[in-house]
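One protein chain omitted, others in place.
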Amino acid sequence: MFEAIFENMLKSKPIVHCITNFVTVNDCANIILAGGGSPTMAHHKDEVREITENSQSLVLNMGNVHDVTAMILAGKKSNEVKHPIVIDPVGMGASKLRNEVFKELSQNMNFSVIRGNISEIKAVANGEGITKGVDASEADKVTEHNLKETVKAAKRLSMEFKSVIVISGAIDIVADKDKAYVIRNGNPIMAKVTGTGCMSTALIGAFCGGNPDNTLEAAAAAVTAMGVSGEIAFKKMKKFEGGTMMFRMFLIDTISNMTPEIINGEMNVEEM
Amino acid sequence: MFEAIFENMLKSKPIVHCITNFVTVNDCANIILAGGGSPTMAHHKDEVREITENSQSLVLNMGNVHDVTAMILAGKKSNEVKHPIVIDPVGMGASKLRNEVFKELSQNMNFSVIRGNISEIKAVANGEGITKGVDASEADKVTEHNLKETVKAAKRLSMEFKSVIVISGAIDIVADKDKAYVIRNGNPIMAKVTGTGCMSTALIGAFCGGNPDNTLEAAAAAVTAMGVSGEIAFKKMKKFEGGTMMFRMFLIDTISNMTPEIINGEMNVEEM
Partner (left out) sequence: MFEAIFENMLKSKPIVHCITNFVTVNDCANIILAGGGSPTMAHHKDEVREITENSQSLVLNMGNVHDVTAMILAGKKSNEVKHPIVIDPVGMGASKLRNEVFKELSQNMNFSVIRGNISEIKAVANGEGITKGVDASEADKVTEHNLKETVKAAKRLSMEFKSVIVISGAIDIVADKDKAYVIRNGNPIMAKVTGTGCMSTALIGAFCGGNPDNTLEAAAAAVTAMGVSGEIAFKKMKKFEGGTMMFRMFLIDTISNMTPEIINGEMNVEEM
């Protein structure tokens, strides 16, 4: 399904400029490398414009709320040179500060992709929120029952922000205003490892860097790759009687060995 | 022994707010998740009060001496809403700055638990110290020979700070003013992995978040879980002919698969 998307990324080896948080930055760099891109984590305001200009995409992760000035400088430059920007509104709704940071960022640049869990995306939609911590709240979760209306809301939000919207969870949704991919891959253990959301965002950044004119499919391909890798990694972990850290290792390992054939064999993607 | 402690934690899934250092922050987040809690690593002074208020415990790690203002704001709020605070005086005694930071923190909040290696705890006791680097000095080490007097000193220090005192090493001591747990689990290889101390502190934070009214047993259960996991992880590492990084993987993996039964089968805990 996503063969051309994969091929474009592997051929272009995109440099992905990330301004991200210090908790999961190493995993983000490694998953970009595993996926075939080249990460650069520069976040000093005096160099981010240059760095962004020489990259192919920009990833902004709000787990870092200290480098907002650098994010704005990089974002404006990215828009100017027409590089995709992927934003991860980590903890959106969990504090006033995060809501303000998101507002400020969104007033200063256009995002190509917004990726979060359902609680964060709801907070993005409402301009406020009631998230506690950084995990999605139980009440918000996307289920088969509320799927159709959530897809509809994602499409509406996509129109509002002129961005692809990615909602991560047991069921993933990747939507622009007209079309949505509903992806039923992955494993619940992904919620027991810090940074699987950030890694997903980083990988979307790499795929968009290699496919700047097709960010919807690029994001869907990255999310699908993460989900399929999650399933394969879980099986390998069970084989070796490991736990959450062995799972993380195999998650990134599987991305580093991923091919379109593996994806096609395992993916469960529905268009809506 | 600690069945109720475990059960409380797993039921409450405590959000653990950590203001910690950038060296080991990822391991700390992952061990909290592995243990059944939910980590949030917010350290911006403009949001830490909100984040702390919506959490169940606060972990302050002095490997970070940049965010002292945020630590004080979070600590005061935590005391106000009666959440346990666990402090790790990393490198205490290694510089004047660390000694001053600890003094400033201790003047602005009450700690529920203070966890360090013996050199750090001695520096806490004396208000100064001669630590070099971040590892315990050879001369300070707790042995069967000086155990009784060290336990007595820990109880005295607990009275002084109104905090549970945790001294990590080949023999671990967890003490309040009346009672001490002496824990003889673990493996020397733990000293060859960065952050096993920080991880222990983070896990204590999770256990205290689920057991705010029994921080002595919560801390003892967390330290015991770490020690038992260290033993199991070492055996697994040997089986696969690995080294220090495979050990770290299995250390957190074992926490992610831990049950009271496993603890009970392996633990070596003495009350004094």
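By letter and in written order, the chains are A and B; residue numbering begins at 1 in each of them.
Here is the rule we use: a contact is a pair of C-beta atoms (placed from the backbone, for glycine too) under 8 Å apart; a residue touches a chain by one contact, two chains touch by 3 or more.
Since we're looking at a predicted model, the values are computed, not measured.
Touching the missing chain, out of A:Met41, A:Leu147 or A:Ala170, is residue A:Met41. When you scan B:Ile32, B:Ile121 or B:Met249 for touch with the missing chain, the hit is B:Met249. Checked against the full complex, the one of A:Leu33, A:Leu147 or A:Ala170 touching the unshown chain is A:Leu33.
Only one of B:Ala94, B:Ala153, B:Ile255 or B:Val269 touches the chain withheld from this view, namely B:Ala94.
On the side of subunit A, the interface with the absent chain consists of residues 15, 22, 25-26, 29-30, 33-34, 38-42, 44, 46-47, 50-51, 54-55, 248-250, 252-257, using the contact rule stated above. For subunit B, the residues touching the absent chain in the complete assembly are 21-24, 26-27, 63, 65-66, 91, 94-98, 132-135, 192-195, 242-246, 248-249.
We take it that only the chains that are shown with their structure count from here on.
Copies subunit A and subunit B of the same sequence differ in orientation by 120 degrees, per CA superposition (steps of 5). Subunit A and subunit B have Cα centroids lying 33 Å from one another.
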